[in-house]
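One structure below.
As you look at this complex, bear in mind that one protein chain is not there, while each of the others sits in place.
Letters A and B mark the chains as written, and numbering starts fresh at 1 in each.
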Amino acid sequence: MANKHRHSREDVPVVPDALSAEEAASLAFASDKTLTKHHFTEGEHPIVRIEHLNKSFDETKVLRDVNLDVWPGEVVVVLGPSGSGKSTMLRCINLLETPTAGHILIEDQEITGQSKTDVNKLRREVGMVFQSFNLFPHLTAKQNVMIGQTKVLKRSKEEAEAEAMKQLTAVGLADRADFKPPQLSGGQQQRVAIARAVAMHPNVLLFDEPTSALDPELVRGVLDVIRDLAENSGMTMIVVTHEMDFAREVADRVVFMEDGVVVEQGVPEKVFDHPENARTAEFLGSIG
Amino acid sequence: MKNSMSRRQFILAAGALAGSAVLAGCGGSSTSSSSTSTSTDSSSSSASSSDDSYTLVKDGTLTVAAELGFAPFEYMNDQTGDPEGFDVDVINAIADKLGLQCEYLPNQKFDTLVPLIKQGGKADVSIAAITITDTREESVDFSEPYLDSNQAIVALKGSTETEETLNDASKKVVCQSGTTGNDWITENLPNATCVPTDDVTPALTGVSTGSYNAMVVDLPVAKYMLTNSFSDLDIIEEIATGEQYGIAISKDNPNLTKAVNKALEDMKSDGTMDSIETKWFGSTI
Partner (left out) sequence: MSHMHENAMTRGESHHTRRVPALALVFSAALVLVATLALLPVSALAMTTNKATARPNEDGGSGVIGAMDTRLTWEGTVGDDEEVSSITLSLPEGATFDHASTRITVLDGLNRTSIDGTATSSGNSVDVQFSESIPAGSLVRLEITNMQFPADGGDYVVSGSYTTADGQSHALDDSAAITVIANTPLQAAVGWLDSQEWVAAWNSVPFLGMFLKPQLLLTSFASLFPGWLVCLGIVLACYPFAIVLGLAFAMLKTSRHKVLRAIAICYINILRGTPLFLQIYIMFFGLPMVGINIDNNVLGVIVMAVNSSAYLAEIFRAGIQSIPQGQYEAAASLGMNGFQTMTSIILPQTVRRVIPTVTSDFITSYKDTSLLSSVGVMELMMFSKNLTTTSGNITPYMAAAIYYLIVTLPLIKIVGIIENNIARSERGGGPRPKRRAVAGASQQASKAEDELTASAEVSHAEATKPATDVFAALSAPFVSHPTVDLGGVADGE
């Protein structure tokens, strides 16, 4: 939570020249279907539509007029330097942060300005995997995966348990089902967290830097699980990460954000190999 | 005087002899007590010396310990906070006769008075409507009795309780901790629950609010408190115990006991005692 303060602008080198209004408008609603590998079907609506999203913490503007459409089944990887607002944007999508201005539509439903109950309903549709896992330490791995199902979806215990075991098997942790989080390594915890989110069968799955808190040797296991989900589940996924190789392999579309603005987006090959924006090129260069 | 002498005289034949001897010895030489006291205060072993000198905690001062919640015997004046009461007048008169200043320690708990005097070092005497009992005499010496007293059972007005009905497991009888009332309850109401408290006022309050069925307390105190503060209570039974109050003095300070006895004797003969009694009880007792 304290990371809201990490978004202070001092961390970020000052952007030499901000985007012009035209440039911003051109990125709006990503209607340019060449920007993604997604296979569109006739009359398809974006599953997530972000319109003129603004978010400020006190005086600090973290998101400035962000526009983004995400299509059903699409895997969007959001890149950008620390403090660029990518995590905040993600957290706005399931209302862990309340937008200061703008609109977010999920399946054509406006989610901003909803009542509490509706927010909870919305969140069932949008799963989230956190940087710091946020497993419930008092519950076993299996119970972590079950609790949302039983409490929120009101599934029976048997049903929830079967689903939990299925998802734990999928992330390769069936044998750790009865372990509590503190007995698991970070990588194992994150895989349980993924299983927990997936077991809710959300329409959209958000990943907030899922490997940033992991020891390097544990990263690969988690990325393998996400890749597997991306390739085989058909779930819509928005992944904020710093893993460039992963982005290149898995993403249908890469979105580059900086200073609270979407600076550039497109299929991975184009953004990685032929970045149009100087800042994108500089960032990829420094990382790569 | 004869009255008070007699109490000791026949506790035991031997005790009586000793008691008379003390009194006899006292009569001849006590006049010099007060004049020599100041010069010998500092001598710590004076208790065993053959002269009449006594030790004092503080030179020239008679330090008194008391529980100051036992009106009309001793209580604190609402305004000044100074001790007042029958006992206070008595001990002041005694101090006068001994040529000493009288100084009270801060309020003590009643059940600590005898141990405090026994242990010594803090107070010279304790005067607090302390009944002379055999048990207490094992710990401290007492002056000759200066007042006769009795006990009373106090209950709500209109209460149908009697000594007999109170002696029941369902009854709670309150008293001040360590008093003869306390003893009386354990011996005479063995079935009732005896509840000793530190102070009289909360005990009586408890009776008036119904927390306790009755209180056993010294009759003069009961009369005084009921007249002044607890009009909803009544004395349902006067217990004729004929107990006698004495001034507690350390066994290590027999000459002080002698001096106090001499002073008491003088007060009885010169009318001081009568006037103090009249002042507090309306008549001599």
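Quick notes on this structure:
As a working rule, a residue touches a chain if its C-beta (ideal position, glycine included) is under 8 Å from a C-beta of that chain, and two chains touch if they have at least 3 such contacts.
None of the values given here were measured: they were computed from a predicted structure.
Shown as candidates are A:I111, A:M128, A:I194 or A:V262; the residue that touches the absent chain is A:M128.
Residue A:R220 is the one among A:K37, A:H52 or A:R220 that touches the chain not shown.
Against the chain not displayed here, chain B makes contact via residues 2-3, 6-7, 9-13, 15, 111, 114-115, 118, 134, 139, 148, 150, 172, 174, 177-178, 182-183, 186-188, 190, 193-198, 202, 205-206, 209-212, 219, 238, 240-244.
Remark: the residues of chain A touching the chain excluded from display are 1-3, 94, 96, 116-117, 120-121, 123-124, 126-128, 130-138, 147-148, 151-152, 179-188, 193, 196-197, 200, 213-218, 220-221.
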